[in-house]
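Every protein chain except one is present and positioned as in the full complex.
Take a look at subunit A:
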Amino acid sequence: MIKISLCLFLVSVPFFAIICSAFSEDRPTDRRVLVLLDDFAIKSSHSIFFKSLETRGFDLDFKLADDPKLALQRYGQYLYDAIVLFAPTIDRFGGSVDAASLLEFVDSGHDLILAADTSASDLIREIAVECGVDFDEDPTAMVIDHTNHAVSETEGHHTLIANDDFVNSEVILGSRKIEAPVLFKGIGHSINPSSSLVTKVLSASPAAYSANPKSKLSSPPTLIGSAISLVSVVQARNNARILISGSLTVFSDRFFRSGVQKAGSTTKHEKCGNEQFFVELSKWVFHERGHLKAVNVRHNKVGETDEPSMYRIKDDLEYSVEVYEWSGSSWEPYVAGDMQVQFYMMSPYVLKTLSSNEKGLYYTSFKIPDVYGVFQFKVEYQRLGYTALSLSKQIPVRPFRHNEYERFIPAALPYYGASFSMMSGFFVFTLVYLYTK
């Protein structure tokens, strides 16, 4: 009987997975992806990229960006989990969609892949700016690199760049090293200095600059060197992920298939790094990698199991939290040695590194300091590429009760002696005084 039900359960798991295919807390990988295009030609010219998404189980819904029936929501529910915006020239979205609603889509926890290009419209720029990224304001400007360009017969302006200046993060770019340089041809962007959430995934070489390749430089370019980012990712505070690329062409089949030889280098790669780079990047953006969750935050006094509503100063307590990483299909224990918990009231009073049991459980124990107040257990775990874990749990710490102090202390023996001798002395004196003539 148990076997049968187990079988049923096992059979039903994938079924449920299909039903509950939408993005959720438990299954953070996106499922339904809206692809907005300038024209349907892009669907075929970028088919490798789309194919890789479809093979990974995404439902792609191709729409023209100015489709008048375009809608992100129905009955207050989002219809999609992610948007791929491959429409760099669009001035106005169709239907009810505008920049604000697109950003709201991101702010409600959904992902976005945004590709601009040389003639990027104001709308695309506006969305990018809202994500903390500023494209070069000159609409004709392109990133030019006279030292790191790709060897090419047709391209004389050195705007086709072969770049391998990747961000050093296995989480974002996958564990397999990208051997070949990535070909890039498009506009550069800079990161707004006040934004702390943007990461340059592919930055330009120090020799690069952004200018109009067809005209002479009349003034020094504003964007120069490694301040130029070619491809950036943003992980928003609600863990929505955004990919911003200064070029749409980099996703194209032509680039994906192209070989590359960096100028000044003799090695010629049969295949450039674009496919691997962007496919891995899309895995990260669509939460197939680097997504953490923390569950079962628990704390209790040593020797007890229930979570108290209040601690007392100098109590010994245990704190534990379980952290898992989403592998794309299941939750795996997350193993790291650098997770710390703070016992915090305006400043951390206790800061301890959590021990791990390698199965996702992190735990520690410590003594509460001799300070009362409203404390918080804080875990602030921010690692590049990973979901930012920010756990805080409020707990008041009270001082001793009146009957929790030591009743007799040895240091006070003289005082005890004094009071008792005074009492007996008074008694004796009373007797003497009353009964002697």
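Observations
The criterion applied here is as follows: a contact is a pair of C-beta atoms (placed from the backbone, for glycine too) under 8 Å apart; a residue touches a chain by one contact, two chains touch by 3 or more; residues count from 1.
Keep this in mind: contacts and distances are computed from a predicted model.
This figure omits one chain of the complex; the name its UniProt record holds, of "N(6)-L-threonylcarbamoyladenine synthase", "HSC20 protein", "dolichyl-diphosphooligosaccharide--protein glycotransferase" or "Translation initiation factor eIF2B subunit beta", is "dolichyl-diphosphooligosaccharide--protein glycotransferase". Between the chain not shown and the residues A:V106, A:L160, A:V260 or A:V285, the one that touches is A:V106. Check A:S96, A:S119 or A:S196 against the missing chain and you find that the one touching it is A:S196. Touching the missing chain, out of A:K69, A:K214 or A:R401, is residue A:R401. Although one chain is not shown, part of subunit A still touches it, namely residues 103, 106-107, 130-132, 192, 194-197, 234, 236-238, 240, 242, 310, 345-346, 372-375, 394, 396, 398-399, 401-402, 422, 425-426, 429, 433, 436.
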